[in-house]
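Here it is, the structure in full.
Note that one protein chain of the assembly has been removed; the remaining protein chains are unaltered in position.
Right after this comes subunit A.
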Amino acid sequence: MLANHANLLQFFSSVEEVVGRKKLQKMIYILKKNGIPFGEKYEFHLFGPYSEELSLRVDELSNLGLIKETKEDKSSYFQYRYTITEEGQQFLTHYDNQFPDYQEAIRLLKEKSSRFLELVSTMLYFEELPQEEVEDKVRTVKKKQNYTDEEMTQAWEFISSLKKQQV
C-alpha cells in the first residue's frame, strides 16, 4: 500500500537533503537505472530524462507534510531544497526494511553537480548505443550545455563506479 510514496520517502530519509529540482530528478533516474525499484516513469525532456510522475508525487508528499520543500530566492533564480519531516519519518515506520540499502550510491550522487548528473543521466538514457554514438547523441541533444571531452570521460568513470554499487 502506497509503496511508491514510501519508496520515495525512504530516499529522502537516506539523502537527508536534496538541493535543486533538476538534481532530484536526475538522482532518482540514475538510481532507478542502477536497480532501485522506483515506480516513476521517465521520458526524455529538455534536460534529459524527466519524470512528470515524480514531480507530481514529490509535490503530493510535500502537500501531505511528509517532506518539506523550501524555495530560496537567489536573485537570478530560485532554488528548492527537500528534506523529510518528522511525519515523514513516522510514516516510514510502517514500511520497515522493505527497501534495499543504497546509501553508498546516494553518497556518490550527492557530491555531484546537477549539470554533471544531467550529463550522466542522458548518457544512461542512451546506454544501448555504442559509446561513441552516445557521446554524439549527447552533443546533439545537449548542444547548449556544451559538455567537454573531460566531462564525458568523468561521466563514464562515474557510471562505472556507480555500477559497482548496483542493487
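As a working rule, contacts are C-beta pairs under 8 Å (C-beta built on N, C-alpha and C of every residue); 3 or more make two chains touch, one makes a residue touch a chain; residues count from 1.
Note that contacts and distances are computed from a predicted model.
For the chain that is left out, the UniProt protein name among "NADH-quinone oxidoreductase subunit M", "HD domain-containing protein", "sn-glycerol-3-phosphate-binding periplasmic protein UgpB" or "Paraquat-inducible protein A" is "HD domain-containing protein".
Interface note: of A:68, A:81, A:110 or A:137, the residue touching the hidden chain in the full complex is A:137.
When the omitted chain is restored, the residue from A:30, A:66 or A:105 that touches it is A:66. Hidden from this view is one chain, which touches subunit A at 1-2, 5, 20-22, 25, 39, 41, 43-47, 50, 52-53, 55-57, 59-60, 63-66, 74, 76-78, 80, 87, 91, 94, 114, 125-126, 137, 140-141, 143.
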